[in-house]
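Heads up, one of the protein chains got dropped from this complex, but the rest are sitting where they should.
Letters A, B and C name the chains as they come in the text, with residue numbers starting at 1 for each one.
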Amino acid sequence: MDLNFTPEEQAFRADIRRWVAEHLPKDISHKVHNALRLNKDDLQRWARILGKQGWHGWAWPRQFGGPGWNAVQRHLFEEECALAGAPRVVPFGPVMVAPVIMAFGSREQQERHLPGIMSGDVWWSQGYSEPGSGSDLASVKTRAEKRGDKYIVNGQKTWTTLGQYGDWIFCLVRTDPSVKPQAGISFLLIDMKSPGVTVRPIIMLDGEHEVNEVFFDNVEVPVENLVGEENKGWTYAKYLLAHERTNIADVNRAKRELERLKRIARAEGLLGGYREDARFRDQIALLEVDIVALEMMVLRVLSAESSGKQSLDVAGLLKIRGSEIQQRYTELMMLAAGPYATPFIHEAMEAGWQGDHVGAAHCAPLASHYFNYRKTTIYGGSNEVQRNIVAQTVLG
Amino acid sequence: MDLNFTPEEQAFRADIRRWVAEHLPKDISHKVHNALRLNKDDLQRWARILGKQGWHGWAWPRQFGGPGWNAVQRHLFEEECALAGAPRVVPFGPVMVAPVIMAFGSREQQERHLPGIMSGDVWWSQGYSEPGSGSDLASVKTRAEKRGDKYIVNGQKTWTTLGQYGDWIFCLVRTDPSVKPQAGISFLLIDMKSPGVTVRPIIMLDGEHEVNEVFFDNVEVPVENLVGEENKGWTYAKYLLAHERTNIADVNRAKRELERLKRIARAEGLLGGYREDARFRDQIALLEVDIVALEMMVLRVLSAESSGKQSLDVAGLLKIRGSEIQQRYTELMMLAAGPYATPFIHEAMEAGWQGDHVGAAHCAPLASHYFNYRKTTIYGGSNEVQRNIVAQTVLG
Amino acid sequence: MDFDFTEDQNSLRDAVRRYVDKDYSFEQRRAIVRAGGFSRAVWDGLAGLGLTALAVPEAHGGLGFGPVEAMVVMEELGRGLVMEPYAQGGLVAPAVLAQADDAVQGDWLPRIAGGEALVVLAHQERRARYRLDLCDTLATADHRLTGLKSVVPAGDAADAFIVPARAGGADAGIALYLVAKDAAGVALRGYALHDGSRAAELTLQDTPATLLVGPARGLAVLEHAVDIAIAAQAAEAVGAMDRFVALTAEYLNTRKQFGVAIASFQALRHRMADIKMQLELARSMSYFATLKLGEPAEARRRAVSQAKVQLGQAMRFVGQQCTQLHGGIGVTDEYVGSHYFKRLTLMEMQYGDTLHHLGEVSRRMQDTAGVFA
Partner (left out) sequence: MDFDFTEDQNSLRDAVRRYVDKDYSFEQRRAIVRAGGFSRAVWDGLAGLGLTALAVPEAHGGLGFGPVEAMVVMEELGRGLVMEPYAQGGLVAPAVLAQADDAVQGDWLPRIAGGEALVVLAHQERRARYRLDLCDTLATADHRLTGLKSVVPAGDAADAFIVPARAGGADAGIALYLVAKDAAGVALRGYALHDGSRAAELTLQDTPATLLVGPARGLAVLEHAVDIAIAAQAAEAVGAMDRFVALTAEYLNTRKQFGVAIASFQALRHRMADIKMQLELARSMSYFATLKLGEPAEARRRAVSQAKVQLGQAMRFVGQQCTQLHGGIGVTDEYVGSHYFKRLTLMEMQYGDTLHHLGEVSRRMQDTAGVFA
């Protein structure tokens, strides 16, 4: 048992750090470090830089053009990117659909789709949730009827994150309504430029356009876009859910944001300043303990994955705790600014905005982020669903 | 809307305060104020003093020999007793079985039992819970079979508080096993000196003998000890549960104990002392807010009861919050003493013990009380059951 | 001791609720938000109900009602998410102005009562955070003010401001002044808050002002004014939470997952019980703050801080949990629930957050405790 990374791992980390320092555009990391608005160009620029290096699919095996890193290397890469202020990679392509295509897709699908995902050129979206099926994913109603060499897709998806930029979308669709819910679902890849696809924005409580409704009105999808077998989609969906691992805890970002919280508290005079506030300091200290504990839990999982000697079934715990911590640091940053977090100046979240701030510039995005981050305990399997899963591991 | 008591109410309070100051034995209030062990004699002495004044059944109507006080007067009486350091009246006689006998008992039962309850001479116990039925009270298995003018009772009750002192016990028994659970239950009064009644102590985690198992082995109970109608016992039990009102919050005792907590924290130097501890002070401050809020909630209920103009269905909330607060003040007292709360010296909880304390004398009972008070969120309908009830009022 | 409302109070509540239901629907509110966050028409509507006269003494054309009536009104405004600063213009301003000399009272109070003048407290300063005794705005001996006040409610719609300033140098006491919107050296920069309401930065540069309360009593009156605002806000929060909880209960009984209404899941039911607990504790402490407003300063301040600690906890818990129980729909702009959440969130950061007031309770702690301590 050893807490320290091996010399090889440390060298790997140093390489990554150097590379990121050289390649991550400063204007992008500035936005990330100050929680300013990231646009499509920011996200895609970074994706393409990673892609060029073969790292946009940093968890991919060599055979599909990935670096073939092990769990620890993947973690170190994610950590270095996060601490340096890289944007989170939009996961729908490289993290979500790609592993499914690798595991269950045809050779043709792999050759057609994986390169565009790795390069960052093709933007993927996720079509899982529907208005009636949130936690109850198996109740999807979007129909795909086979007519000759096409599926005719009708229905509606929702909560499609950044779907307004999407080139392609992977969807769970119902191909057999006559069997029990899980058995009649298929996994379909749909070109979002197909006629009949409509994307309608959903404005979130912070005023941002981040998610969408996607409507399918007699959309024709070639049968070669079916992944794996018809009516086996539920299996692939579960595989995908199980695939996301430690990164769901997002502890690296939490460490970066804790540093930002301390900077803000310091600038507000609450930490070592003229209005030093022991109560507020204690709240940060408690959060710091929570983050260290979460990081240790993540490292335990990494170690278990690497050695294969233990099985640690704590994915639900990582999601719950990670999301709670995300909400907590946004909350504390907002509370640090207090009254100066209350103004809503939409433009103030743009980098380089020249207008007058209310209070310090760092105050502008704090409440928006707090509001935005309420989603973290809801999406990706709500924390209530995660608690069901955790309880199952303890109680059967 | 007026927060203040009327001049009449204030005069009433002054009368009670004076009377309690004159009649409450100092040795008893000393024990209560210092959380020392109360024995049977302490409890019964106080019960008889109250009884002589006609106040042991302080919530009783005049027609049964009670003072006929309204809700506010009852509250003021309870508050003055609590703040003066009177022991809690053992509720099984005057608060629990008496109202059932008044409402559903025969004239003969009323004449036979109520005077002994009021005088404090007859000690009643409660026979509700059974090993298999805690939250699920309707599943009682103790059988009472009618044979001529007697019931033959067989079975077991448990968690019978202070049953070791009991003269009589009121029991829910099954008189008809053929119908649905609630329909076959009767409410029986049983003389604990009857042959076949065995009381076996249960030692609690704090080492105290407070509750018991009571076994019934072919116990003969005259049919005149059936309250109301056979198989209607569930109705009477529910009446009894609904009867206990604001006092379940026990906010008056909480106020007294908060004062004790502050005394202890002061004596330990944590409050205004040489090791003034802002963190600990904040915990007390938070508890103080909780207690004021609970008291306001109690006063709202009292007012609603008095005027009859509003219906406030918050009994579940009072039980939940009251018990949480009880646990919290015992916890903070224990934490104030810290290492000096850890010794377990059984005799040190006796008033007048001449042995050497570890640390200050006030440390001796703190951990025992903390451990003992874990019961408060379990008994009288666990807080989980109470949450079910509260949710029902909000969600249907 | 009596917590029933009088018939008059119930009529007042009904009148406000009818107005809100009719003239402050979610769609109407949206339109006000789009237009900047303050509607003069709504202010006129509140005046039409007599609300702007409610706290003004009868001698000056008001109704001379007390804190309980104010609480009743605030609960209903909270329920309807009304953004116009009634607590500020209708309750706090009259209370402060009633401490000024007769001429000032006669000049302003009738206009406030009639709804013609909107006067708001402009006390927030950058260095002060939640402390009222930190004030960097300076006043000269002839009442000319220089300084910056932040997040002034409906600042660019107001007609005048009550401004605390140090009378005669950085070490002097705090006095309260009245500054007219069109006075020389006044600059206003308006913006929206996250809850849709309106606020402004108020810059004063050698601005002529009228003295309301001198430095001997300025801070005390300011504290009293803020306590009135906190009590009013507590009632507003109770109204808002009460409605948000009802919306959530409705949603849980409607929304189906796994073939059943999600109101049937015990874990969500227990969460709802915890929410109800916080709501009722908050309601209790809203009553407490309101009924203690007339007490001597020390007891009043302690009670108000106790209430704000409870309200702060309740607003956060109820806001967050009702949002969570809604799932995705709860975090969209189109759903009214998210606006309750934002309002409740912002209220915690006005007049001192939970930790600030916990510090006050801690500092003011006595040996005894309880409602009458």
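Just so we're on the same page, a contact is a pair of C-beta atoms (placed from the backbone, for glycine too) under 8 Å apart; a residue touches a chain by one contact, two chains touch by 3 or more.
None of these values were measured; they are calculated from a predicted model.
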| item | value |
| --- | --- |
| Visible contact partners (per top-of-document touch definition) of the missing chain | A, B, C |
| Selected residue (touches chain absent from view) among B:147, B:193 or B:275 | B:275 |
| Option from C:166, C:243 or C:269 whose C-beta touches the chain left out | C:269 |
| Selected from B:300, B:321 or B:387 as touching the chain missing from the view | B:387 |
| Of B:25, B:177, B:207 or B:222, the one touching the omitted chain in the full complex | B:207 |
| Residues from subunit A at the interface with the omitted partner, ascending | 1-6, 9, 72, 255, 258-259, 262-263, 278, 281-282, 284-286, 288-297, 299-300, 302-304, 306-307, 309-310, 314, 316-317, 320-321, 384, 386-388, 390-391, 393-396 |
| Sites on subunit C contacted by the missing partner chain, in the whole complex | 265-267, 269-270 |
| Contact set of subunit B toward the excluded chain (per top definition) | 129, 132-136, 139, 158-159, 202-207, 268, 274-275, 277, 279-280, 283, 334-335, 338-345, 356, 358-359, 367-368, 370-371, 374-375, 377-379, 382-384, 387 |
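Note that only the chains that are shown with their structure count from here on.
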| item | value |
| --- | --- |
| Relative to subunit A, chain with the most remote C-alpha centre | B |
| Subunit B and subunit C: spacing of chain centres that average the CA atoms, whole Å | 42 |
| Approximate Å spacing (C-alpha centroids) for the pair subunit A, subunit B | 53 |
| Junction residues of subunit C, two or more chains touched | 358-359 |
| Sequence positions of subunit A contacting 2 or more other chains | 279 |
